[in-house]
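For reference, the structure discussed in these notes is given below.
Removed from the display is one protein chain of the complex; every other protein chain stays in position.
Letters A and B name the chains as they come in the text, with residue numbers starting at 1 for each one.
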Amino acid sequence: MANIKLTNLNKSYGTVHILKDVNLDIKSGEFIVFVGPSGCGKSTLLRAISGLDQVSSGTLEIDDAVVNEVPPSKRGIAMVFQSYALYPHMSVFENIGFALENQGLSRADIKTKVEAVGEMLQLTSYLTRLPKALSGGQRQRVAIGRAIVRGAKVFLFDEPLSNLDAALRVQMRMEIAKLKRDLPKTTMVYVTHDQVEAMTMADRIVVLQAGKVMQVGTPMELYENPNSVFVAGFIGSPKMNFITGVPAEKLKAKTIGVRPEHFEFSDTKTDIAGTLDYTEILGSDSFLYVTTPTGMLTVRQPGRTEFKTGQKLNLKPIAQHVHRFGENEMRLAN
Amino acid sequence: MAEQIIYAFFTVIIGVGGCFGYFYGSNWLLDRIFPANANNDSSAVRNLKMQSTIRPWLFLGPALLLLSVYLLFPVIETFWLSFHDRAGDKFVGLANYVWAFNDDQFRLSIFNNILWLAVVPALCTLMGLVIAVLTDRLWWGNLAKSLIFMPLAISFVGASVIWKFVYDYRGEGQDQIGIINAIVTYFGGSPQVWIALPFWNNFFLMAILVWIQTGFATVILAAALRGIPEDTLEAATIDGAGPFKIFFRIMVPQIYGTILVVWTTITVLVLKIFDIVLTMTNSQWDTSVLANLMFDWMFRGGGDFGRGAAIAIVIMVAVLPIMIWNIRQANKEQSGH
Partner (left out) sequence: MLNRLKLEPSRILLNLAVIFIIALWTFPTAGLLISSLRDKNDIAASGWWTALSSADRKQVGRMKGSADQVEKDGKFVIFGNLFDGADATSGKVSAFGTKVQTPGANAAGSTVALDAGQSLTVGVDGSYVLTSPTKFTDERGGRVFFVSSQPPRFTLDNYQTVLFSEGIGRSFINSLTVTIPATIIPILIAAFAAYALAWMKLPFRGLLIAIIVGLLVVPLQMSLIPLLKLYNAAGYFMGVPSKTYLGIWLAHTGFGLPFAIYLLRSYIAGLPKDLIESAQIDGANDFKIFRRIVLPLCFPALASFAIFQFLWVWNDLLVAIVFLGSGPDQLVLTGKLNALLGSRGGNWEILTASAFVTIIVPLTVFFSLQRYFVRGLLAGSVKGG
């Protein structure tokens, strides 16, 4: 049970302003994902919540108590690091039990708790091993086990999957999703630069850019109603197409955004016409790269495509899926 | 003997135990005075903050104290002494420095130091580079390197016994037991008292330092050579470069930074060179260097702290810029990876 409230949070190193007036309300038991390009301040924000970095101004509350000055170990948080930060000279058992040892628990209590967590994460037969004798996925589980064993109210994840290969990443994504089901009361804050992780795991996503919160919402909200060119471009893969010029002006916008799957083909000449440059056939989908006067556009077609390279294509956005953005790159009301 | 061993054993236990005792004791006390494990959150948080303000100084305390007493204080004291007369009572301004630069012995020492500086670092680095390159290709290269490296573990006194034996002199006609004179007489020359030949004896003393320090250069440079990406050498081979061209155009530029670090490290060592001269010639036969001159003025007949201190300051001023450069360079190399 822990809600987190950030009010006007600022963080600067010298003259570099890393976080700018961040306001955020995280509800108890929520799975929140911070996403953004590298250098956007998402890790700094996480570290501020953890207490590893001090904030420059603003308040940070956990469970309605201001914790700005509270050291990390007293905030009731646990953190899973990108490198897992397993103590290389300690066995899995000692790694998981280290925090309990620091709380002054008896040996017997530590043993019971560590073994319970080991069971939960299928690590029972690895408890005596050193981290270097574990696979990447197992290391990840030990890191999570360290967080679980302390019964922390808040779990912080700092890009925990970025060191894994693609197949393992999918598997671990599911394990974290399962963890979230198993610990419904635990608030989880997860940092990633990978929008796929954000989309698949988050209850709500926080998109950051240059130290500012751009938009907060559920994955589908962000997908369907991005409030800015930045968010629209960041969420979704392949990226949303942005079209300026005549087609946008016709819709009274500076820029319009159309997702690759939201194009239709027309037999008659349209505003957006171009030449098929290149095709990527993935089996389930095909991506068509079309050169038009407003730039290169990506079009997604289910299954195979019939079009040939060099062919002229007339594209037409599906009207209800067009996103309109104004002069300041922000969404225009419909 | 047994008594001596037991006494030594207990002395060691007390010394080492006292040091452990300090760190454990002071930290235990800190945790006691400011308990942080109490669940009362606000006081625990306050205590934790107190702990983290005080604890660094518990960690640093002994080091700062010892550094102040054993290094900082002497530097300041020496600086002060260098502007005072022989007993350290009367301020004499720059008189000691003026004396030094007009003193024949000082000039000789400076000259000898420069001679050492010109020869030893260059020779060590060059030999080190050559040996590193040669042994790089040998399956027994590591053994070879550790044999070259071995003298680094030997004390200067031990080394001077070894080298006095090498330079040993027996009158003409007798069997020479020093290897150098044996070789010289074998080829029909006449034996020499090598370490008493003014000017040239400097080089015989330098040989000892080269013997000791080449291993250092070899090991560092060998590691640097090994760090050169193999593909750059292969690319050069494919581009048609011969071995010497590869060495000078591809290898050396890539380890240039390391070469300089080795060079300057030995340079600093040479500026402070003392023991070899003390044990081999005791500054006789015109072999005096700055550190020995200073030692003589401070401890031996000289007994003039002011002059000794002035020489010490000269040495330090000479060492300082090289050292700063060296540390910068080392840090750069370190962060560059």
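One rule holds in what follows: contacts are C-beta pairs under 8 Å (C-beta built on N, C-alpha and C of every residue); 3 or more make two chains touch, one makes a residue touch a chain.
This is a predicted model, so every value here is computed, not measured.
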Option touching the unshown chain, where B:Tyr97, B:Phe156 or B:Phe204 are the choices: B:Phe156
Sole contact to the chain not displayed, among B:Ile33, B:Ile114 or B:Leu134: B:Leu134
Omitted-chain contact residue, chosen from B:Asn27, B:Gln192 or B:Gln254: B:Asn27
On subunit A, residues whose C-beta touches the chain left out of the figure: 50, 52, 71-73, 77-79, 81-85, 87-89, 98-99, 102-103, 146, 150
Absent chain, residues of subunit B that touch it: 1, 4-5, 8, 11-12, 15-16, 19-20, 23, 27, 31, 36, 48, 51-52, 55-57, 59-60, 62-64, 66-67, 69-75, 77-78, 81, 131, 133-138, 141, 144, 146-158, 160-166, 168, 175-179, 182, 211, 214, 216, 219-220, 223-224, 226, 230, 233, 237, 243, 246-247, 257-258, 261-262, 265, 268, 271-272, 274-275, 278-279, 291, 294-295, 298-299, 305, 308-309, 312, 315-316, 319-320, 323-324, 326-327, 330-331, 333-334, 336-337
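We adopt the following convention: only the chains that are shown with their structure count from here on.
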Between subunit A and subunit B, centroid-to-centroid distance (C-alpha), Å: 54
Residues of subunit B that touch subunit A when the two form their complex: 37, 41, 44-45, 48-49, 52
Complex interface listing, subunit A residues touching subunit B: 69-71, 73-74, 103-104
